[in-house]
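Note that one protein chain is taken out, while the other chains of the complex remain in position.
Moving on to chain A:
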Amino acid sequence: MARSLAAAMAVIIVAVAAFWSATEGFRVFTTEGARRLDVARSPRPLPAVVLEDQDGRRVGPEWLRGRVVLVEFVYTRCPTLCSTLGEVFGRLSQALPGVALLSISFDMEHDGRAELKDYALRHGADGDRWRVVRPTSGGDLRELLDTAGVVVIPDSWGGYQHNAAVHLVDDRGRLVRVLDFEPLSALIDEVTPWLAS
């Protein structure tokens, strides 16, 4: 009896340890939750890659310095989530005049300058405070997605699904938060303190 009890306790202890580690102390149950926790705990610089915007101008790492930038990953053909993200960015640009916005397309094959321009016009990106960009090489794209922890998988209609979120990059060019884009008021509350500093 005592030995069975000891064996059961041992199993439970090992299991609690395994679940604790898999859920970061019972705080997250999904990879997305773990990514957000990880970014908040240890901010990381975005890779120093050069991007190209809707007008063909280059957007280098220096553009990220000295200002708070909100980054979204999209593909311009996206009928659902990215359109919502686009709308959210449109409303954010009005609600938070001090913030810069960057929409990065991960669909390098399809999204050329014309597609980026179209996306920008549709959602009101001015090309100055809000720029719609594409990476210039597959390696750069890979590096950006890996750093941010974004996973893009093809869906059955020729499009993609991806963990959609708003990425907060501080004035030193570090990714410091990954935030939900809904509800908008909560997002604004999260971003505002970063603008003051």
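Quick notes
The rule is short, and it goes like this: a residue touches a chain if its C-beta (ideal position, glycine included) is under 8 Å from a C-beta of that chain, and two chains touch if they have at least 3 such contacts; residues count from 1.
In the analysis below, contacts and distances are computed from a predicted model.
Looking at the choices "Transmembrane protein", "Sigma-70 family RNA polymerase sigma factor", "Tetratricopeptide repeat protein" or "Monosaccharide ABC transporter membrane protein, CUT2 family", the name in the UniProt record of the chain not drawn here is "Transmembrane protein".
Remark: the omitted chain is touched by one listed residue; of A:Ile12, A:Ala48 or A:Leu121 this is A:Ile12.
In the full complex, chain A touches the omitted chain through residues 1, 3-4, 7-8, 11-12, 15, 18-19, 22-23, 28-34, 151, 153, 155-156, 161, 163.
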